[in-house]
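Of the protein chains in this complex, one is absent; all others appear in place.
After this line comes chain A, so read on.
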């Protein structure tokens, strides 16, 4: 399972990377905003995207919408891990096709639960 972690703060990328490693996902790659993430997603054959919302360049929300509009990336599971906590934002992300939404600060258990749920759902399809 090849995973791309997108966050503008290197410490947060490291935290997510470490948590994913503990969950058994070792093939992780990093990008610091949507603009650097997109070309990686286009060519990298990623299976899963974990992204922050608030980033310079291109936000995670725009990255989400761009992926869903891209025939190659429209089905990639996307988990948002963000400090953005407005109800309208969560609704907007859901409508844009996000697969999971985690608000920071979060725990390892929450990350595991959401990832399990996303893949459980994908298997049902």
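The criterion applied here is as follows: contacts are C-beta pairs under 8 Å (C-beta built on N, C-alpha and C of every residue); 3 or more make two chains touch, one makes a residue touch a chain; residues count from 1.
Definition applied: contacts and distances are computed from a predicted model.
As stated in its UniProt record, the chain not included in the shown complex is "Protein phosphatase CheZ", which appears among "Protein phosphatase CheZ", "Response regulator receiver domain-containing protein", "Fenitrothion hydrolase" or "ABC transporter ATP-binding protein". Per the touch definition above, the residue from A:23, A:69 or A:91 contacting the chain not shown is A:91.
Listed by residue number, the positions of chain A touching the unshown chain are 9-11, 14-15, 18, 53-54, 59, 61, 83-92, 94, 101-104, 106, 110.
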